[in-house]
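Working notes, beginning with the structure itself.
Heads up, one of the protein chains got dropped from this complex, but the rest are sitting where they should.
Coming up: chain A.
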Amino acid sequence: MARTVLTWWIPLLILQSFLLAIAFGSNEVEEEFSESLLLKPLPDRKVLAHFHFENRAPPSNSHGRHHHLFPKAISQLVQKFRVKEMELSFTQGPWNHEHWGGSDTLSSMNAKPVGVELWAVFDVPRSEVDTSWKNLTHALSGLFCASINFLESSTSYAAPTWGFGRSSDKLRYGSLPREAVCTENLTPWLKLLPCRDKDGISALMNRPSVYRGFYHSQRLHLSMIDSGMLLEQSLTVVLQPDTVYDGKDLQPSWSLSSLFGRKVVGKCVLAKSSNVYLQMEGLAHPEAHTLLKNEEFELSIKPDRTLRETSSVLFIFDIDKSSDSEPFDLSLTWKLPSKWSCQQAPLHASRFLMGSGNERGAIAILLKATESQDKLSGKDITNGGRCRIKANVFQIFPWYVKVYYHTLQIFVDQQQNTSSEVLKKINVSPSADKMSSGMMEMMLELPCEVKSVAISIEYDKGFLHIDEYPPDANQGFDIPSALISFPDHHASLDFKEELSTLPLLSKFKDKSLVRSYTEVLLVPLTTPDFSMPYNVITITCTVFALYFGSLLNALRRRIGEEERFLKSKGKKTGGLKQLLSRFTAKIRGRPVESPSSEPTAAAQSSVLSSKLLFKIILVAGVAAAWQYFSTDK
């Protein structure tokens, strides 16, 4: 703090008229904050931790601009840019759909593309949406210490119509795959929580352990609901517990302190509810697991409640009772080897590049049937007696990837398919050079027994202006992830017990669209030699100057006079001189002029040297003048 703090003793300012009787009443609607943590062992010996914070504020028109728990920065953002709904996510690492789940609520909500993803719906006239979006990106960029402001340029965002799963003409979507996510993004995110990471569940967020994980995604979802504003902040991490492999194929045992290096010493006092959940999937005897100890595993703390779901059991812990002397340190110890698999999305999506060279290539999206498809197909709607899977593909292309939409090919089970059979709907907005990015939305309807679907589209690589290359252009350019969503599949947890009003669980009970993001693609573009313009200028100018000079000399040459002069010269010539003249004559294809020119060697050399001297002096003079001129500035 660089400012100087002066001290002033301030005697009471007596403002008699201020003693107004102000009736202070209590608010009808309160702001609410709740925190929760969901832990879930994953089949590949990892543990998923999902922090979820919910902050509700009553509508601002009835409650005013002054907040008690709700972050001021966010409410000002909402007021200034009239945001109706917004989601911002910072992600590092790819989500493993096979092992970490593909169709449950957790993965369809929290599996995000690498880098930064932002979408927002605005409550402004349609003509002002773009301006609002641009301003919002700048504000968020400052708020979260990230380069979200790069989403401002019209080449980096798109306006999806239906492919994104949310149809609104005031929706804008953009993503920055290159953005590196680190602790400087987490700190401002934590600043929005009333307890920050000082107290409660968020105290677990030890930076080294959070960033050591395999996957890390920090999300902020803001929505205007009937009862005001709802701000959801969640952090999903996939961690590897530190255990020695004992050869018995046992799942690793872990505790909160071993995962995070910290313990929970009490709830955030401002939170209305503060819970830890443990979700166990694929248990052998789901009935027996209400017990603290059983033959399969052991928990260190007795759960307050147990909820059963079709495929999993949920243990609920209340951390109210924990204190400094008795910290909450949940641990799970496995006793028997156990194996299970996660719920998979109907199709597993991956994306890759085809072709070689710096001119053209093709992008292919491959959808592969997963194991779970048989199970799911029973639930599918039958369309004319045939089972169908609907899949929406949403993809943004940067303008320098010039896609030829007519080359779109769809292969179903390796058979090329006429488009109309599976492609029910397509919406394409082509890119304009340096103006806007291209967008493709496709709705596919596939038979349930499909094994694989491949979509390929060809493109030409564009040329960028020299100013438009980013630093380190040789690394290549990223194409943002494609989004595959399954509109007929909804993920939700279906609890047998009646649910209380636990925020995270009610969130999980809501049906959410099953969606998965593909990988980010890296396209190498031809990168120029950035010193090239100067090289080109120099060489062309030199050639032109030589041409010009010789033309001028040729114009003012007096051949007759020269010949006369040469004739008048004596016959004695130096051996070298003669050789030279002969050589030049040979090159010119003229007969050797036997009475070759012979100025006295001394005169010749003196003339040459004086000319040379003159030239050198000229150049030196110009250089000196230039030096003087430039240093003077």
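Just so it is clear, a contact is a pair of C-beta atoms (placed from the backbone, for glycine too) under 8 Å apart; a residue touches a chain by one contact, two chains touch by 3 or more; residues count from 1.
Convention: contacts and distances are computed from a predicted model.
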* Structure fact -> Per UniProt, and picking from "WD repeat-containing protein 74", "GPI transamidase component PIG-S", "Mitochondrial ribosomal protein" or "UDP-N-acetylglucosamine transferase subunit ALG14", the hidden chain is "GPI transamidase component PIG-S"
* Which one, A:225, A:269 or A:336, makes contact with the chain that was left out? -> A:269
* Structure fact -> Per the whole complex, from A:225, A:354 or A:546 the residue touching the absent chain is A:546
* Asked: Which listed residue, A:49, A:88, A:121 or A:143, touches the chain dropped from view?
  -> A:143
* Asked: For chain A, which residues lie in contact with the unshown chain of the complex?
  -> 1, 3-20, 22, 24, 26-27, 63-69, 71-73, 76-77, 80, 139, 143, 191, 194-196, 198-199, 266, 269-270, 534, 537-538, 541-542, 544-546, 548-550, 552-558, 561-562, 564-565, 568, 584, 587, 597, 599, 603, 607-608, 611, 615, 618, 622, 626, 629-630, 633
